[in-house]
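The complex appears here minus one protein chain, its other protein chains still in place.
Think of it as A, B, C, D and E in the order they're written, each chain with its own count starting at 1.
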Amino acid sequence: MPAIRLFGLPTDINSSFERGAAAGPAAIRAALWSDRGNLASELGPEIGVDIAFTDDGDLPLAEDTPRDDAAIRRHVAMLHEDGEVPLALGGDHAVTVPLVEAAATCCGPLTILHIDAHPDLYDDFGGNPRSHASPFARICEAGHAARLVQVGIRTLNDHCRAQAKRFGVEIVPMAGFTPDAVPVLDGPLYISIDLDGLDPSAAPGVAHPEPGGLTVRELLALLHKQTAPIVGADIVECHPGRDVGGVTAILGAKLVRELAALIDRNGPWKP
Amino acid sequence: MPAIRLFGLPTDINSSFERGAAAGPAAIRAALWSDRGNLASELGPEIGVDIAFTDDGDLPLAEDTPRDDAAIRRHVAMLHEDGEVPLALGGDHAVTVPLVEAAATCCGPLTILHIDAHPDLYDDFGGNPRSHASPFARICEAGHAARLVQVGIRTLNDHCRAQAKRFGVEIVPMAGFTPDAVPVLDGPLYISIDLDGLDPSAAPGVAHPEPGGLTVRELLALLHKQTAPIVGADIVECHPGRDVGGVTAILGAKLVRELAALIDRNGPWKP
Amino acid sequence: MPAIRLFGLPTDINSSFERGAAAGPAAIRAALWSDRGNLASELGPEIGVDIAFTDDGDLPLAEDTPRDDAAIRRHVAMLHEDGEVPLALGGDHAVTVPLVEAAATCCGPLTILHIDAHPDLYDDFGGNPRSHASPFARICEAGHAARLVQVGIRTLNDHCRAQAKRFGVEIVPMAGFTPDAVPVLDGPLYISIDLDGLDPSAAPGVAHPEPGGLTVRELLALLHKQTAPIVGADIVECHPGRDVGGVTAILGAKLVRELAALIDRNGPWKP
Amino acid sequence: MPAIRLFGLPTDINSSFERGAAAGPAAIRAALWSDRGNLASELGPEIGVDIAFTDDGDLPLAEDTPRDDAAIRRHVAMLHEDGEVPLALGGDHAVTVPLVEAAATCCGPLTILHIDAHPDLYDDFGGNPRSHASPFARICEAGHAARLVQVGIRTLNDHCRAQAKRFGVEIVPMAGFTPDAVPVLDGPLYISIDLDGLDPSAAPGVAHPEPGGLTVRELLALLHKQTAPIVGADIVECHPGRDVGGVTAILGAKLVRELAALIDRNGPWKP
Amino acid sequence: MPAIRLFGLPTDINSSFERGAAAGPAAIRAALWSDRGNLASELGPEIGVDIAFTDDGDLPLAEDTPRDDAAIRRHVAMLHEDGEVPLALGGDHAVTVPLVEAAATCCGPLTILHIDAHPDLYDDFGGNPRSHASPFARICEAGHAARLVQVGIRTLNDHCRAQAKRFGVEIVPMAGFTPDAVPVLDGPLYISIDLDGLDPSAAPGVAHPEPGGLTVRELLALLHKQTAPIVGADIVECHPGRDVGGVTAILGAKLVRELAALIDRNGPWKP
Partner (left out) sequence: MPAIRLFGLPTDINSSFERGAAAGPAAIRAALWSDRGNLASELGPEIGVDIAFTDDGDLPLAEDTPRDDAAIRRHVAMLHEDGEVPLALGGDHAVTVPLVEAAATCCGPLTILHIDAHPDLYDDFGGNPRSHASPFARICEAGHAARLVQVGIRTLNDHCRAQAKRFGVEIVPMAGFTPDAVPVLDGPLYISIDLDGLDPSAAPGVAHPEPGGLTVRELLALLHKQTAPIVGADIVECHPGRDVGGVTAILGAKLVRELAALIDRNGPWKP
């Protein structure tokens, strides 16, 4: 089974409204290793006990998007060469661009399962094409997404609707949502979880809370039904400065355990 | 399509336990226009972009129920004359009495969809017949409700059960609730949303949180299925002093967008 | 109908990570009797109005497990002799051991409905066999459980899986959970609710929040479908020091009302 | 003795970073009349018992600065004609402009005691000359301030230093501050309290918390030493959406009581 | 040196506005023994290491004032007989009546140092002569106070001023307060600390926060300067349901350590 390598990307320079997500990796890591929590996943195994899992700390970042992107791509490429699966903690959602680029360089165009309140398809936001509101526009333009499936979206305006159409993005509607509506996807699979895809009752610690999101159980159900080999994953936009009693960080830590167990269960990608 | 006119009613003098709802309009308005949020509705259009929508600020109120009622009725009557639809932000639930009176005066007895944890049918509460626990007793007695459908109720005692029977109120049970249990109603439709109808996890900022309420998705589903022309709506009982990270105000702002989109979609009332 | 006797067990000396649950009874009691709430249950009757219900305050405890256990057993035995039903407020989950012992001594082996995020089946935890992580291991070993059904469990590791198998514990899976999956149980029925069985969005005030738990409506549904006579119940692990706006205490108070109404409706146990 | 008239100005359209202060009057009013507090002032008398004090609710505002300014000026002028003293609750600090204009029109140039973390002397802020960062630039330019004494200032940059020099503003330094450093001022005296002049530990519910501010006792001491007749006062920038446990609103309510007692003690202005 | 015996009095039935203080002892105890804190006092010794100190848990109370008073008096009398010094954790301030009665019965009329925002001298409050607003009226009437010195008072109305005069209470003014203004008192000394005597910034978790209170350093200074033998002490009105991040409970725990060190340093009372 592939070994899982956790690392943090503490940057929020591409946040459009309020910085704070750079503190996400440290907050999630503290919850992950605290005795307040536990190491079990709902799929059965415990990380570090039944699953090969390493926490590599944070990547050094320079608050300079081109340089940081290069550093992220290098790190991911190195993990792929070693047959290991990167599990990244953002940071704001802009980090998904180099994460996906490096995975696609290695494995070819990816099937991407994207959990979010927002489609993140802006051509640019406030003049910044690398805004955290734009990563999937960049990814689609570059051809890294063989298929992009978005779940949790509930803030679609005309521009983003047009972008979704242009890029062939599949948006699973939130009206009447059940996990059954999410397709079982083929590999190589990449999973990107913006915590604001969940309901603010479950994940208050985000910069842009949007009521009406996924429950934790719905998210777990749609993840657990995925059977394809996973070549990378990220959990982004945890903003500890807006968290309440640390529940968003605790949720981030649980998702680390669940993604790790899923990566392990689904096995390595073989092209 | 009818233009929508948003206005606040910053009063809480008829609250039975703790004042604070008078701060609701300002908190919801701040969330509505903040860059932390967005202007999209889940029905598609954006307020102010695709929908005619004006925020008129707060009505001047005098902390005197008869005078304030008269002012509210005058304002609503004026909007109806102009073919516009009033969307009011409370304040405590007592404001619904003059809001409905004015709409019924203009359009005849209304079908009322009432979201709340409490039936608000007390003959009086603590000696106050205009208590925020009594508005629907007053509305029913006055004959303004052709049909009153209550959703979210989970605190029914013998007195209120008797009142509901007396007035022919239809209470959709919370046990086993799904949005399918809510009927599609005829117009002229009035929608009154007490935020405590939602679960405290979604709307902690209320004076009387009652666990076991609606989820945001359930509320959106039962709203979106309504097809009748809407002649007025209110969102009441947002109590910022008990809110957590502003999520209840953010939810109030989202409901403004969703109600506006629904009023727009369902079109003008023609008797 | 049996009279219900509420009492608090303000102890947290067997908590494994962080004390604080000893403050639970006082916080729940303050919410129960506050005018912020109400006395109605969703089953219909009001406590103290339609149901015989007494709040006896807290039992004197000595922060000494053997002595406290004996005091709890004596109190419960006395209530059973008088044909009354004990409804206890923890404290940490270790208090369930003497509560169940006394009920089983009186009524024979019990059917136990156990709501929790954790199975609490550790043989010992950190060397403490009376840890709040171990009560159901002790109860099963002593033969007090004719049947043990656990709902809400989402942190099962190998050790606890083995313990569950050894004791024949029935764990209703959280994956795809609906209240329909919970069996209707025979009496004599004992109900033990650890508030962390609920989702942290509904019950943040616990020592070990675990995302992905029951909603309040799911919990009410699985309780209300139980028809067997109830010989005892507890609500444990409310930790006010981690609560947010008092919602966990308010939820505890609602569960007191709902359990009291259920005990009343299901009637007395007759062997 | 002059009667005191309390009124709210629920507007925050001139806030530079984050709206929310429009909810201030309702939050302070709820705290003022709650049984959680009391009616006593530290100077001795109780409002409404020993002092003539009326709460007039909020002024109707239109979210349009010129129109709102005119309404505020009219209201203040009317009170002055009746020999009553206006005590206003903001709203953001921009409301002080019309409040002072009306008082100066009636009484001549004023001595102004201004409590704030910021000098609010920007020529304009972000292009808005009526920004809440600019009121005292407008007031000084118009010649309404015979003397302007600022206390609490701890964010002075070159531009504002130059403005202070240009307008002859007296800034009492925070380094080594004691209430002794504040002069006893002549009448007609106007007092403007921006709650961020206090330390964030005392007043967290503001848009721009700045550590190192006044303690409540320091503020009371520098107020109580003033002996001149007071012709108007305001308490502004209470932002309930950032408050913690309502303490900033509770503080606002206490300052209402203390200002009312001071106005009463110092007696009416006679030119 | 006298041994110190800590015990809790978890009752709030005499609270006038909002219950919750019954959870105080458990919250303070959890903070006292948590590794988040430490055992050192600022006077030097550590409790349990350098000072004889026992935590006896909570006294059993029946939510019935006469019976609970009797139980408290019995417990205190027993400790005095053994030459030990009672250190009680409330509960609301009504518990001070039996605590002082028992101490005065044993040691004769006491010098009482009373820290509070409120004088607690109401003849009755809302018809309840045992209200938490009245304990020192009862104590003075019964002749248990040879001298009563109050510090922190900032809510004095005419009735309480008259009561203070009638009973000869010495109130140290808050205007211009420094610890130097507090006299060094003779024994037998009793110290009663209502946590709302401190500023809400230091102790937010109380039912009636009143801005402008003592700092922690001021409180420590006025305590440490006392040299007389101490025959009893209490810390009351910690309300965990209104606390913020547990700081009020943490402060209560620190005051336990400081009072214990002071009792130890000042030595036993010898009549």
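The rule is short, and it goes like this: a residue touches a chain if its C-beta (ideal position, glycine included) is under 8 Å from a C-beta of that chain, and two chains touch if they have at least 3 such contacts.
No experiment lies behind these values; they were computed from the predicted model shown.
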Partner chains on view for the chain not depicted: A, D, E
Which residue of A:A23, A:I171, A:V216 or A:A261 touches the chain not shown here: A:A23
Absent-chain contact - pick from A:G57, A:G83, A:G108 or A:P173: A:G57
Hidden partner chain, touching residue among D:A52, D:A146 or D:M174: D:M174
Listed residues A:P98, A:P179 or A:P240, member touching the removed chain: A:P240
Hidden partner chain, residues of chain A it touches: 10-12, 18-27, 29-30, 33-34, 55-63, 240-241, 243, 246, 249
Interface residues of chain E (partner: the chain not displayed): 35-40, 42, 44, 46, 49-50, 199, 201-202, 215-217, 220-221, 224, 244-245, 247, 250-251, 254
Residues of chain D (touch criterion as defined above) contacting the omitted chain: 16-18, 118, 154-158, 174-177, 199-201, 204, 207-213, 215, 242, 244
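Operating definition for what follows: only the chains that are shown with their structure count from here on.
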Common touching chains of chain D and chain C: B, E
Higher-contact pair (C-beta pairs counted), A-C versus B-D: B-D
Distance from chain E to chain D - Cα centre to Cα centre, in angstrom: 37
Residues of chain D engaged with two or more neighbouring chains: none
Chain contact graph, described as a line, ring, star, complete graph or other shape: other
